[in-house]
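Only one protein chain is missing; all other protein chains are in place.
By letter and in written order, the chains are A, B, C and D; residue numbering begins at 1 in each of them.
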Amino acid sequence: MMDKPKHLSQKQIDYCMECGLCTGSCPISRELSKFSPRQMIKQVVLDPDGGLEKSREIWACLSCAACSERCPAEIDFPEFISTHRQEARKAGNFPQESHHGILQAVAGLQTRDLKQQRTQWAREAGVFGDTGEYFYFVGCLPFFDVTFRYMDLSPLESARSVLTLLNKMGIEPVISNHERCCGHDALWCGDHATFHKLAEWNLEVIKSSCAKTVLFSCPEGYVTFKKYYPKYFGKLPFEVLHLTEFLAHELSAAGLSFQPSSTAPITYHDPCRLGRLAGIYEAPRQLLKSLPNTDLVEMERNRQNALCCGTSAWMECSSYSKAIQMERMQEAVQTGAQTLITACPKCQIHLACAQGGADSDLKVIDLYTYLRQRLSDSGANGG
Amino acid sequence: MTQTHSTPQSEKTGSITIIGSGIAGIQTALDIANSGFHVDLIDEKANVGGVMAQLDKTFPTNDCSSCMLGPKLAKLANHPNIDILAYTDVLGLEGEPGRFQLTVKKKARAVDPKRCVACNICAEKCPQRVSDPFNLNLNQRKAIYIPYPQAVPLVYTIDKEHCTYFTKGKCRVCEKVCKNKAVIFDQEDEIITLDTGALILAGGFEPFDARLKAEYGYGQWPNVITSLEYERMLSAAGPYQGHIQRLSDGQIPRRIAWVQCVGSRDSQIGNDYCSAVCCMSATKQAMITKEHDGEIDTSIFFIDMRAHGKGFDRFYERSKSENGVRYVRSLISRVIPNPEDDTLSISYVAPGHDPQEETVDLVVLSVGLCANTSSVKLAERLGVSLNEYGFCESDPLDIVATAKPGIYVCGAAQSPKDIPDAVQQGSSAAAQATALLADVRGSNVTAPTIHEERNIRGEEPSIGVFVCHCGINIAGVVDVEAVAGYAGNLPDVKYATDCMFACATDQLQEIKQAIKDHALNRVVVASCTPRTHEPLFRNTLREAGLNPYLFELANIREQDAWVHQAEPQIATHKAKELVRMSVSRARLLEPLFETSYTVVPEALVIGGGLAGLSAAHAFAEQGYKATLVERTAELGGNARTLYYTEDGAQPARYLQDLIQKVENQPLITVCRETQVVSITGSCGDFTATLSQKGQSQTISHGVVVVATGGQEHMPVEYLYGQHPGIITQKEFEKLLVSAPDKARQLKRIAMIQCVGSREPENLYCSRVCCTAAVKNSLKLKTIQPDAQISVLYRDIRTFGFRESHYSEARRQGVRFYRYALEQKPHVTHQDGELGVSVFDAHLQATVQLQADLVVLSAAIRPRPESRELAEAVRLPLDEDGFFMEAHPKLRPLDFAAPGYYLCGLAQGPKFASESIAQAGGAVSRAVTVLSQKEIVAEGMVSRVDAELCRACGECEKACCFEAINVKQGAAGRKQAIVTEALCTGCGVCNVACPTGAASLAHFKDEQINRMIENHSQLNSED
Amino acid sequence: MKVSYYPGCSLEGTARDYAESILGICASLDIQLEEIPDWNCCGATAAHSIDHRASIELAGRTLNLATKLPNSDMLVPCPMCFNRLKTAAWALNQDFANRYAINLQGALPRIWDLANFFATEEMLQSTAKHIKKPLEGLKVVCYYGCMANRPPEITEATDFENPQALDRIMESLGATAIPWPYKTDCCGASQVLSRPDIVSRLVGKLYDMAQRVGAQAIVVSCQMCQANLDMHQEKIGADWKRNFSLPVYYFSELIGLAHNVTGVERWLRRHITDPFTLLKQLNLWNNP
Amino acid sequence: MPQNTLTPDYHFLEQVETTGPFQASACYQCRKCTNGCPVTFAMDIYPDAVIRLVILGQRQAVLGCETIWVCAACETCSTRCPNNVKIAELMDCLKEMAVQAGVPSPQPQILALHASFLKNVKRWGRVFETIFLPEYFLRSGELLRKWQTGTWRAEMRLSWQMTRKKRFPMFPKTIKGKNEVRKILARRKQK
Partner (left out) sequence: MNPTEQPKILAFVCNWCAYAGADLAGVSRIQYPGNVRLIRVMCTGRVNHGFLLKAFLRGADGLLVSG
């Protein structure tokens, strides 16, 4: 066996037993037979210069962690991929960016000192401040809102709902016009330079807001802050909380009341970033169950076993992605639910896109919007 | 072939000569050359293009004229089967139809066309300034010249009348500076004889000499100009770069007046015809003026507004309502200059107003179209008869046929006409000439040479860069050696050099050699614009065994050296950057392969009226099978009741002959009581499903001609249907023919025009009704000279030579009353007596008429079946329900979808003769497809990556050409599939695709991204 | 050179200046004028206005007298007469000529309007030869009026919208003929007695434009125009509240002046608007 | 301009054309005649409308109008007409028709001028301005009008100048063939 490349840890390759559980768990492998996590690891073990960096497959991984979740050797395959993507980029191998790379370009532009209009929506949606205890990290929703208008989607609705809920709870969070993309996509596209620049901006912005707690509705932002910012920047001077955790904890105390839902059952889709990568499964369920008269049914694959929404980091969207999405939608339909609730804007966009070609009446809705819609008008006004 | 030809097949010549190279001649040449014949295109002028090249914009779309003409010129210049004999005079004709010998004189340009690379250095250095006829002498050019930069052939000519060497024996500067030794002073005229099967006259027109109407002071007062001069003035490429100005002082005019009918509709000077285009042309000019500068007052002084073409009335109304162009129905009598400021005073009386005097800054005389003097001489020499105005006389129904067999005519040489009519007729003349020679099709064409292509798959890019000096054009500003040196250090560049003229034959040879010597697999030339030179270099690659798409041009002349002449450093820097951008793109270029389909050499003609029958018959004459589908049980359509025309032809009789010929023609299958249910497939290979009395059948065919016709509108006003004495114009025509005795009893006739036409809900002119009213009035006058005929009209639109019939009707005492749309006539009916009261817009008084018969000139409407067909076959209709052509100006016979053509009333109202010509033209267009064994789709088409495609359908929604559809793919799942034959390579699907699955070959995202990344030095560190 | 001559009534009366100047220059240029014996009035406006037949027959009678002279050219100084004679010559050759109680009895000489006669290349050369005193510095506009030009199918004029005869003559004399737009605009002579208001408006417009283009004088070849422009200038000036002071010369007078023919002073003295001051200013008039 | 409803008479034009050809029917109403006419300001019906009214047979309207009398016979209209309508000649024809039909001229002094002139020609065979002019002024009532308006002084001054400048000869020239001339002029129907 040759020397393994320096940048790879033991945990990343050496412990592999070639059991194949990873490939067996991988949603992409099921659609694209030439994609095999097991073989990718083996290839690197056998021949570190064997050209994995130049392969197209390096970009096909969803980093959904379905493999690592089950790996008996606890190999962190997403981490393996992330590392190699950085190398691939150096070798001139780039991913097929979806939507003509608009979102990557937007992230790139945010590494500069530029004028943004990130908070315009918030001025119409509620009350917020420049400084305060809570910082609501909105993420890329304003850009998604423009990009996916052609699909009749308004991802910003989610942020508006969050602000409404927080306001009702008596919280006037900081929403900053200077916020930047969290860098999640850059990180997973192997573009560490951009990731670093963005992260530095964000840390500076949050610091100047004096916030003690940063709230995320977006699982990607959450996991990036929670897991990857400390990895590169050390311990953060503020608490990082996902809104589902926060709400599950605080909502009942805030005295908000919700309307009973129609009798139709609902189901919940676990985003990989919130679930397998960050370990939050129960908070959203708890929230949904706390609503009166709610029939939450589970899909066949849920929590740790949940199926990914099919694409990540706005790249390599393909017919396989669609097949995965259709499979997930089918699973949701089979529960008898009429509403599919997601806690991730990208899951929502991807599933809604796939649904464009499907004939189901299933409604895909974002968790926070769902909550807001069910708020009683008579409910206590936290403000 | 059923036709019997007098000459044995072997003796016929598969070549056709076209004399005159305006838009009509160009269209004719392209059609003929694309259907298996050789073409000699002759023009007495040094370059082709005709008047259209001088126009700024064209109505009613206001498209840029030279932008539309440019691609046609490029096709012409590069066509392997067209010889352009510009600067050539016709001397004589011998022989007979099918095998003429035409003697021509190629005049000496004093420039060798093979050596001239059009670098312009000779003209730059030429000391002799000459007023420039292309710009109507508004500015000057040199004595060695090309008329305009896009000229074809792109070869300079010495104007011997002005050249100081030819006039005084001195100078020779051009010869000295020409680096390619192209100037040859003692070059001699060359007399050659061309073997040609048929001749087409397309000599166009000559603008009326406005000096002959001296009352307008043209040539006397500086700010009185002609419409053609104004056209050059508007043109961005014209002498004033598109700035509207007074000639006296260059100031922007605040008020401009157009005077219509200068040299038209004028018996005084012997031009008793309407020039057919000036009303719309002035409207267009006024609109464009308003667009240039909304502050300029524009007034058009006219007699009758002749907006008789498709879309013209809407254009006219738009100019009034949206652009604020003022129209005054009053013909200016004279123009008076004010000596203090060179303004011009005009006085006029508008209907119902007192005399007005106005001062304007510019008067534009809308000069008429006159017979081309040299065409007249030529026609006389060829024995082709001319009408009294000097235009070529042709058959009243078969308007492209002259009295001399084997000689055809098209365009304004036949009568004044606008561009679409000229283009249609050009195609129609092409159809007739090629039908004559159908049995020698393909006998005289050049087969393209096939070069073996090197497979470069798997090779790393290996790029050669050639930086052109273009004499001093580039090298005079840009440090060419430095650019070449810079290029040599760019990634993947294996060879970089500079050269004097990259496009010169010897240099092309060197490029080929370099490809071999350095194993190059990509080539970048930094020289001039790809719009003119890309085909040449691509061909060089092909000859060197490389795929032609592995070539990239960096434009460092037009877009660098010439626009930064005073800043050599900046220009050199920019040249480097342009080269870097091109090289970066070249690294990603891929070989492209053109796909081909076998053509089914049969036609489907939908509609059995005059147009459809003519089309089917023309296909058979060309030797192709045709299926003629008619909805009803009887062939003939409207023409069955078109008994006579104003010029004595008898369409109904012609029709009966035609039906007979069609029925006896073995190549034609006639399907009566049949409908087209659907058409699938693409150009060259369609399958149509027909339904005949409930029975369904499918047929294969390569092209579709839509000729579903139109119908007379059933009036809903003027008491139509409530009194037997109120009939339509068609019914009246029938009465005149079938019951002349009854007609003789008619003493008082009132005709009402525009019934159902030119109203807000039907905002189009039915084109034929004015002539029909005139024709039927004259007919009645021959039956009953005492008949008192009153025609109530809004504008009389007897365009072209039809004007003389209108004049004749007036002379014979037919009374014409103009009414306004707001004050339509009233038909009354009391005690069996019919009365018509009309507010005479001229006198501003109500006139009460009694009538024995009221004749309503009812509009032409599209047939309702057209809509059904449009929906079944997915063909576009215009706002009025007529089929919409691909482009109203230059592609009037084509649908946007390849393989579909249209003709007859289905396209819009027209005369029988025009329908026949259009049918011929549509066939000519279709034969360009049928005559090919296979259709080669352009390599630059969209491709879909099946893995990336998620079948979302965004591409299908975006495509204007229905070239991409989501279907079951080879992988067993749905995906977008491109019909390459339909793909135009616009790339819209590429943009619409969210995943990047659809990508336009040669303009892929990454290819463009790479140029973006390299557009400025800033990014090289990235 | 001998030509037939039809002076017309007014040259025997109010237009004596014109008549005398013609005789003066013809003598100097050796042109013999043979007057048509017993000629009668052409009928003028009055006849064609209210007695069409008479208008043709009156002129027809004179034409028949003209056929009797052997000369191939006939000079008609009065454009009205010229027009009427030409009209009759035309009408009597039409297929409806039998409407008139007169027939043409022989071949007609060529009927010349006087200005056109003097503007032929041959006459211009001959005139140029006799110049003693070029009219340098004199800036004029040439005014042709209606009758010598319109309608062109009668007058056989080709440059009827922008005639050149007088301009050429003036240029040949060394004067400057300024182009202007009113060469053939009507002065309203036929209405001078009945509607002087109309005339004031039409003639005033001519003075105005002549001054605007920088002319110092107006040159005419029609005694009606001359009278109309010369006699009422003061009154029209009052109507227009302007002082025009534009001498109105016959072209024949100016030829005479340039040729230094005796009698010029006598002709000019018959003008109403002062013709001398301008000439003095330009040093073209040395006589007291 | 006629305001009431008019009923066309298709025969009047034929009658007019018997002394033509004026080719009035060829008119396509472009108004070039009117636009070039120097005396429209003095007209009640513009030339184009005169033609139109002739075409529509509005006899009364055209024979009684001022236009035909104030027409200066400058021939600009006929010259520029794109249809060769002999407009000025048509005006003459209408005047003559009006005189013959006894339609009073709205401009009686113009008619008087023509009548005086022809009377003068009839007397001598040529016009003798020395008599013709004063005779016209008397007959037409112009002299009276000039007296009343006070413009007679200027007129007298001009006459005096003319006389002094010898532009009014003392004696008429009588021609030998004056009987022929008288015969020609005798046919005119006197009012």
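In this section, a residue touches a chain if its C-beta (ideal position, glycine included) is under 8 Å from a C-beta of that chain, and two chains touch if they have at least 3 such contacts.
Just so it is clear, the structure is predicted and the values come from calculations on it, not from any experiment.
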| item | value |
| --- | --- |
| For the chain not depicted, the shown chains it touches | A, B |
| Touching the absent chain when the full complex is considered, from B:K404, B:H573 or B:K889 | B:H573 |
| Absent-chain contact - pick from B:D195, B:D209 or B:E558 | B:E558 |
| Residue touching the undisplayed chain, where the options are A:H99, A:H196, A:R301 or A:K363 | A:H99 |
| Chain A residues that touch the omitted chain in the full complex | 97, 99-102, 105-106, 108-109 |
| On chain B, residues whose C-beta touches the chain left out of the figure | 64, 67, 70-71, 149, 236-237, 241, 529-531, 555, 557-560, 562-567, 570-571, 573-574, 577-578, 581, 940, 984-988, 990-991, 1000, 1003, 1005, 1008-1009, 1011-1013, 1015-1016, 1018-1019, 1022 |
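In this text, only the chains that are shown with their structure count from here on.
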| item | value |
| --- | --- |
| B-D or B-C - the one linked by more C-beta pairs in contact | B-D |
| Chain A-chain B separation of Cα centroids, rounded to whole Å | 57 |
| Interchain centroid distance [CA atoms averaged], chain A/chain D, Å | 101 |
| Where chain B touches two or more other chains, by residue | 215, 334 |
| Two or more partner chains touched - positions in chain C | 160 |
| Residues of chain A that touch chain B when the two form their complex | 32, 96-101, 150, 317-323, 353-354, 356-357 |
| Interface residues, chain B side, partner chain A - complex | 946-954, 971, 973-975, 991, 994-997, 1005, 1009 |
| Chain D - residues contacting chain B, complex | 1-8, 10, 13, 23, 25-37, 40-41, 46, 48-49, 52-53, 55-56, 76, 80-84 |
